[in-house]
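Only one protein chain is missing from this complex, and each of the others stays in its spot.
Chains: A, B and C, in written order; residue numbering restarts at 1 for each.
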Amino acid sequence: MLPGYPYSIVNFLHYFFFYLLFSLPLTLSYRNTKVINFAHSNFITYGMYTAVFLHGLLGNTSLPAAAAAAFLVGGSMALLNNIAVFRPLERRGASPSLVMIASMGLWIMYNYLLYMLADVAHFFSRKNFVSYSKIAYSDVPELSIAGFTLSQSFVASMLAALGLVVALYLFLEKTRLGRAMRAVSDNPVLAEVSGIPRDTIVNLTWLIAGGVAAVGGAVWTCFSGTITPQSGDAMILQVFTVSFIGGLVSLLRTGLGALAISFIENVGIAALNTYLGVPTSFRPFLTFATLLTILIASPPLGAAGGLPYRFRRRG
Amino acid sequence: MTSPSQAAVKRAFDAKLAAVAIIALVIGIAIGFAAAGAFQPTAGGQAAQPQPGAPAGGQAAQPKKTYTIGFTLPLSGELSSIGKIWEKVVYLAIEDLNREVQAYGFNVEFKAVILDDATSEEKALQNVQTFAQQGIKVVIGPAASSQVKAVKSFVDSNKIVLISPSSTAPTLAIPNDFIFRTVGSDAGQAKVLATLARQEGARKVIVFHRNDEYGNAFAGFFERYFKELGGTAVKMPYQTGLSDYAAEVASLASRVQAEGADAVVLISFDTDGGNILSHAAESPVLTKVRWFISEGPHGAAELKSPTVGEFAAKVRLLGTRPLFIANPLYEDFKARLKEKYGVDASVFCDTLYDAVKLAGWAILRAGAYDGEAIRKALVEVAKNYYGPSGWTIFDENGDKANQDYGVWAIVKTPQGYDFKDVGVYERGSIVFLEKPYP
Amino acid sequence: MASILEVNSVSKKFGGVVALEEVTLSVPERGIVGLIGPNGSGKTTLFNVVTGFHVPDKGEVWFRNQGGMERIDGLNPNEVFARGIVRTFQVPRLFKNLTVLENLLVTPRNQLGERPLAALRRGWEREERELARRAIELLKRFDLLPYANTRVSELSAAHIKLVETVRGLMTPARLYLLDEPAAGVEAGVAHRLFSLVRELREREGLTFFIVEHRIEILTRYVDYLYVLHNGKLLAEGKPEEVISDPRVVEAYIGGG
Partner (left out) sequence: MIDVVGFLVSWLTLLGIYSILALTLNFESGVSGVTNFGKVLFYGVGAYTAAALTVYLVLILNGFDVGRTPPYSVEGIVALGQLAGQNPALNLALFALSLVLAFLAAGLLGYLLSYPILRVGPAFVGFTLLSSGELMRIFLQHFEPVGASKGLMSIPGPFAWVPEPRVRELAFLGVVLALLALTYVVMDRLVNSPLGRTLRAVREDEVAALCLGKHVPRLKATVLFIGSGFTGVAGALLAYYLTAVNPGMFVPAVTFNVWAMIILGGMGNLRGSLVGAVLLTLFDRLLTFLTPQLGITVISPDYVRWFSVGLLIVALLLLRPQGLLPEEPVRTPALEELEVALRGGGSG
């Protein structure tokens, strides 16, 4: 029997759904825009705080409503980033690292903007928004299957993740716009031929990427015991690790990455703790070690790639 | 390509090179000078800078002697939520102190210079250096033990008396230094928590603790005392700063099952503690064992949520914290802080208030504004002082010798769940004042 | 004449796509050899294999060294360069935020001042002056001197192309692989460029292997011409023979 069964299994699936919600949009945004977006964590956190503010200030207890609002917030943030920052930089021919540094600047900015918003909200409502409890939504059911009770957040994250996967599949495979989007990632030059301007596709990509990540954040509010303005940042390296397993381009491999990392983080660490006495505090260490191993063993496919340099000697 | 011109240009290069660093520094110095000039008056609170400790001059008929106490507080950064309240406590304490000493007939006035250290080691040291340059010999703060460590060498060698109201790390329990702490070290509380757990019937506990200095030291002492009392403790650290602790809680559940433990001891701060408890509430394994908690999560909003409240009732959750229960001075202090500044007293507000009062009286008793003298006086003054935090006598390490501890629980009130102090630690055992859970 | 570069039945596949199939060709010492072919026929891939970008799946590449022929496929690009092969790129890869002069000065290999310890001591200044004079000489010859202190990112496309070729001439290489040097350059400059190629061959004994789309210019300067089509060698021979070859004409028309 697996250690921590059945909670580690439940958590494993739970995290799997969340990583799908957080990492698939990241992969999508990189493969279509080639921007390594540090500010991705902001989409997630702002999604959470959209739900938190709706709950704390307006008393909203409907998760679909919170998720819809989060989509708008995250999507428009991402769109704004692109129009105001990334596109002008690319027009000017800035290098990918420079664009990445700009996204780092955005990340810092949004992060502390949120703290400021939380301060202001605290001033008006006298509620603590810097550390907010789990939200109980009224319109998400708990499910009972074969004696197991699946919590509200499990049901919500499962539905959201499944919905995302199905919608992405249908969109990318079955619609003209979706096919154009795939073409952009495969061959930007060729994509121009399809008749849909690259700009439109990139904008749409950002809207979807930011929006979906924010929806993930909104769903997170009924799972995590505490929501802080750091919640998104604290998991961003994990989210990136998942996407790196997918080489930042393959959505299917990103899904596998989500499976692998959530397995390591839940079942893996519990097993190591129980059988080998490895402290639980090594959980993030494991994730980072996995990230490094992946980066070194199999460099991301979608990146400009390493040098055409071979370290081995010719025999 | 004549060589003279070459050499000249080369010389110019080298000269420029050497000059650049100097120029940059000179510019920096100029700016720094301007800044110092611009801010000194506001920082000192008075346009003409009197030497602290020295009489402000003989020009006025009855000049008041002004003493300055330096404060380095976490007004921003990690601990800013309590830092902002502390600032008000300082104002209140300085007012009270001035009123008291003048009532006793001393013609003196105390002033507070507050600097923000953003919970950072570097800034705490810079602030203490700034105080030292102004001749200030008594500094109150900084908040975190890691910051106290960073300023320790400086205050010891400059003979500045430093009183921290909230540092509890046992590694700082060092005799004969200039560091005083108006709060007991974690070792004391660990003993109380161990007593509580044992008295409540726990035999084998999992100590689930933060993997930082606070958590590790606390857990270490807990393990030692719990063993002395005849129990078994298994330490289990978790990494801090994560977005969520569901995986850690799952590991904890698995460990509790594997070890057959009958209680969990949680040593955490507020955010992580709230998170862990809310996940534990969903685990059938963890709702079957007892829970004992350190002072960290006390006061956190997350613990007042219905989920955690119900969980607390199920596991009959009990916590400890430094507190002198039913102290009329504390109640009075709390009420006046609320009335005057509109803030609720949080952790270490009482110890900060007492630190200010002790510092003031020690300066007067020392007779000279001199670190060595104040240090000696402080020890004496503390023996005769009783404040909101109780008796303040220092032990040989300069830490509070007789820290009192209370036991808290989460109880149901008409407004929802809330914290309540339900017991005290007295002569080696816990005395319950009321039954927290039916 | 003895050949300086020999490509022996080289094949290269990317995924499932065949880029080169059994290509065999040779470049004679002191020769100017052209390589033409429609888009996607594998010309650049061949250059990439020769310069160490790609390792061929099959076949060998040989290069004449002091001691005789040496096998160079599988070497790293910098090692290939060290043996005396310089290439330029189809899409210019200049260092955009460096000035034109700096771009030229970067090129020479094994500069004393590139070693960290030597760079600290400044013993490299004499060498630097010599290189600078050589670079200035080259810039003068192509009327680029006024742009010497201009960042490449501020140059026109034609100038960029020209600078890249000139940069290749800064190094004492023996074989130059030029990837479309005349693309986007006005005809006069292109002719000057190819005249220089001729002159360098006569004066310095250098060898050139040139990919070019503007066949009408190329044919006037090369001694020998190869034609690639779909990764295979289609034709070879004297330029005038090759361009009148019906297969070549068909490939160019058919291949678009």
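As a convention for this text, contacts are C-beta pairs under 8 Å (C-beta built on N, C-alpha and C of every residue); 3 or more make two chains touch, one makes a residue touch a chain.
Being a predicted model, the structure only gives us computed values, none of them experimental.
Undergrad: Can you list the shown chains that the hidden chain touches?
TA: Output: missing chain touches A, B, C.
Undergrad: Out of C:58, C:71, C:93 or C:220, which residue would touch the omitted chain in the full complex?
TA: Checking the options C:58, C:71, C:93 or C:220, the one contacting the hidden chain is C:93.
Undergrad: Which residue among C:24, C:65, C:78 or C:195 touches the omitted chain?
TA: Selected residue, touching the omitted chain: C:78.
Undergrad: Using the touch definition up top, pick the residue from C:8, C:90, C:111 or C:230 that touches the left-out chain.
TA: C:111
Undergrad: With the full complex in mind, choose from B:96, B:212, B:259 or B:395 the residue touching the hidden chain.
TA: Answering carefully, the residue with contact to the hidden chain is B:212.
Undergrad: Since one chain has been left out of the picture, which residues of chain B touch it in the full complex?
TA: 1, 5-6, 9, 13, 17-18, 20-21, 24-25, 27-29, 31-33, 35-37, 39-40, 42-43, 49, 73, 75-77, 80, 84, 87, 114-118, 121-123, 125-127, 129-130, 132-134, 146, 149-150, 152-154, 156-158, 169-171, 173-175, 177, 211-213, 215-217, 239
Undergrad: Can you name the residues of chain C that touch the chain not displayed here?
TA: Contact residues on chain C toward the absent chain are 51, 53, 76-78, 81-82, 86-87, 89, 93-99, 101-103, 105-107, 109, 111-116, 119-120, 122, 124-125, 128-129, 131-133, 135-136, 140, 145, 148-149, 171.
Undergrad: Please give every residue of chain A in contact with the chain that is not shown.
TA: These residues touch the chain not displayed: 36, 84-85, 88-89, 92, 94, 96-98, 100-102, 104-113, 115-116, 119-120, 123, 237, 240, 244, 279, 281-282, 284-285, 288-289, 291-292, 295-296, 299-300, 303-309, 311.
The rule we apply is simple: only the chains that are shown with their structure count from here on.
Undergrad: Taking mean CA positions as centres, which chain lies farthest from chain A?
TA: Centre of mass proxy via C-alpha means gives C as farthest from chain A.
Undergrad: Which chain is the middle one, judged by CA centres?
TA: If we average C-alpha coordinates per chain, A lands closest to the whole-structure average.
Undergrad: Take the average of all CA coordinates in chain A, do the same for chain C, and state the distance between these two points in whole angstrom.
TA: A distance of 45 Å separates the two centres.
Undergrad: Measuring centre to centre with CA averages, how many angstrom lie between chain B and chain C?
TA: One centre to the other, that is 70 Å.
Undergrad: Find the geometric centre of each of chain A and chain B from their Cα atoms only, then give the gap between the two centres in Å, rounded to an integer.
TA: Those two chain centres are 37 Å apart.
Undergrad: Multi-chain contacts only, two chains or more: what residues does chain C have there?
TA: Residues of chain C touching two or more partner chains: there are none.
Undergrad: Please name which positions on chain C make contact with chain A in the complex.
TA: 52-55, 74-78, 96, 153
Undergrad: Using the touch rule from the top, collect the residues of chain A that touch chain C in their complex.
TA: Answer in residue numbers: 93, 308-310, 314.
Undergrad: Considering the complex alone, what residue numbers of chain B touch chain A?
TA: 81, 211, 236-239, 241-255, 258, 270-272, 274-279, 282-283, 285, 300-302, 305-307
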